[in-house]
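What you see is the complex with one protein chain gone and the rest in place.
Per-chain residue numbering starts at 1, and chain names A and B are given in the order in which the chains are listed.
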Amino acid sequence: MSAQVTGTLEALRERAPLVHCITNLVAMETSANLLLAAGASPVMAHAQEEIAEVVGAADALCINIGTLDPGWVDSMTAAAEAAGETGTPWVLDPVGCGATAYRTETAGALTARQPAAIRGNASEILALAGATDGGRGRGVDAGADSVEALDAAGALAESSGAVVAVTGSVDYVTDGRRIVAVANGVPLMARVTALGCALSALVAACIAVGEDRLSATAHALAIMGVTGEVAAQAAEGPGSLRWRLLDALDRLDADTLTQMASIEG
Amino acid sequence: MSAQVTGTLEALRERAPLVHCITNLVAMETSANLLLAAGASPVMAHAQEEIAEVVGAADALCINIGTLDPGWVDSMTAAAEAAGETGTPWVLDPVGCGATAYRTETAGALTARQPAAIRGNASEILALAGATDGGRGRGVDAGADSVEALDAAGALAESSGAVVAVTGSVDYVTDGRRIVAVANGVPLMARVTALGCALSALVAACIAVGEDRLSATAHALAIMGVTGEVAAQAAEGPGSLRWRLLDALDRLDADTLTQMASIEG
Partner (left out) sequence: MSAQVTGTLEALRERAPLVHCITNLVAMETSANLLLAAGASPVMAHAQEEIAEVVGAADALCINIGTLDPGWVDSMTAAAEAAGETGTPWVLDPVGCGATAYRTETAGALTARQPAAIRGNASEILALAGATDGGRGRGVDAGADSVEALDAAGALAESSGAVVAVTGSVDYVTDGRRIVAVANGVPLMARVTALGCALSALVAACIAVGEDRLSATAHALAIMGVTGEVAAQAAEGPGSLRWRLLDALDRLDADTLTQMASIEG
């Protein structure tokens, strides 16, 4: 699968998928810039008055509940519904699921609307799967290790029909049958806000151009992880890592990606 | 006109105009930082409870519909109305006009409230002028080339009374009679989100200190474009371009600006 990841990166750059993001207020700019650096085209829109039109024009949708409130949840729900009607693939990022009842309920209700993929950390996936209470995680950071959420991810994939990605020191992607492990990235990435959110938007972009959701999701994780590794070589801290990630993704070449991508399964 | 552009930059730094921005959620930080780097002073405020007071204190206003919703449109409308009463010049950035009916309607309604200037890409200006349906542009990126929107820009300038700027590989500014062409900037700028939005805020700042709107708008485009060219000399991608733009604008000197600015008409 390491060889195919370059195909996904090339497809992003050639087809420049339009990715509609309904994301949180912290992650908006980072998500837009990551999509642009990957070759995709972002559009942010949340008004009920235009949701269906934007979803209809988009190649994929990313819904992120990081700074949810009732108005935005209505928009997310309308977008998910519109995506169901048009067959637009969409990704759910259940930020903070398990940390508050409101987030858990909202993430659960959105999951019922058939996302193509769900990406979260171990705490979030555990909570969303109902396997545990998610440890009442510290904010939106992971508490548990990703491997601890593997069974929950599989169960969630089966019950929801979504490909489920649990990200951590090693990332796991599963459709309930196959499991793919992606071992890329560096710990410093967790010290930059919204990279996980932006990654979810990249998953949406890759699904838009990919042949199957499981591979496309794994490819997005590998592209992000390899980009982080390259950026970290010259970074002196989280501030420089943040902008170096965009430069590295913009310049990422097929050889480097093939050589560095660690995708198994 | 290339000589006069340095006068506008000096005026920005000496007079530090207060620019009230009602802008989109992606562009807020970038707009504030660009204004600060230019010597202006940003203020973001959208509550009906204070709109008139903030407009009254400001030297210029920038309204950007990038992440519009009914509450924000009400604020934009109130701000445009207040600006009309106080004679505060204001700039409209019709982000995504033509991409959805809601954006086209909102941009049209705001245009009727007499902005001093309108800045958009070719698709947006074409759609706003009603000359075409804007090609149902891909998100908020330009589809058409700027020169293709030149007639539409002229018609829009005449009908609205605004100076209209169409930005692209070459930027055009017109008041319906004169046309000024600004040939600065680099393609990499289009790979950084919200630079167009921040440019619209800079247009507002320049109009606040400039003698005539047409020149001030052209000067803003030239200052931004030259800044981008300088930043791009050392940038290794969109991530480094983004912060280098702020450094370059902060350090931009009169000689460099005069020498590099390409303003004709």
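By our rule, a residue touches a chain if its C-beta (ideal position, glycine included) is under 8 Å from a C-beta of that chain, and two chains touch if they have at least 3 such contacts.
Just so you know, these numbers come straight off a predicted model, no measurement behind them.
Chemist: Among A:T30, A:T88, A:T167 or A:T227, exactly one should touch the missing chain; which is it?
Modeler: Of these options, the touching residue for the absent chain is A:T30.
Chemist: Consider the whole complex, including the chain that is not shown, and state which of A:G161, A:G237 or A:G265 touches that chain.
Modeler: If we include the chain that is not displayed, A:G237 is the one touching it.
Chemist: Touching the hidden chain in the complete assembly: which of A:P17, A:G96, A:G120 or A:G225 does that?
Modeler: Going through A:P17, A:G96, A:G120 or A:G225 one by one, A:G96 is the residue touching the chain not shown.
Chemist: Quick one: which of B:A83, B:A127, B:L246 or B:I263 touches the chain that's been left out?
Modeler: B:L246
Chemist: Touching residues of subunit A against the unshown chain: what are they?
Modeler: Subunit A touches the missing chain through residues 24-27, 29-30, 66-70, 96, 99-103, 136, 138-141, 191-194, 235-240, 242-243.
Chemist: For the chain that got dropped from the picture, name the residues of subunit B it touches.
Modeler: These residues of subunit B touch the chain that is not shown: 16, 18, 25, 28-29, 32-33, 36-37, 41-50, 53-54, 57, 71, 242-251.
Heads up, the rule we're going with is that only the chains that are shown with their structure count from here on.
Chemist: Using CA atoms for the superposition, what rotation angle relates subunit A to subunit B, in steps of 5 degrees?
Modeler: Rotating subunit A by 120 degrees superposes it on subunit B.
Chemist: For subunit A and subunit B, what's the span in angstrom between their mean Cα positions?
Modeler: Centres of subunit A and subunit B (C-alpha means) sit 32 Å apart.
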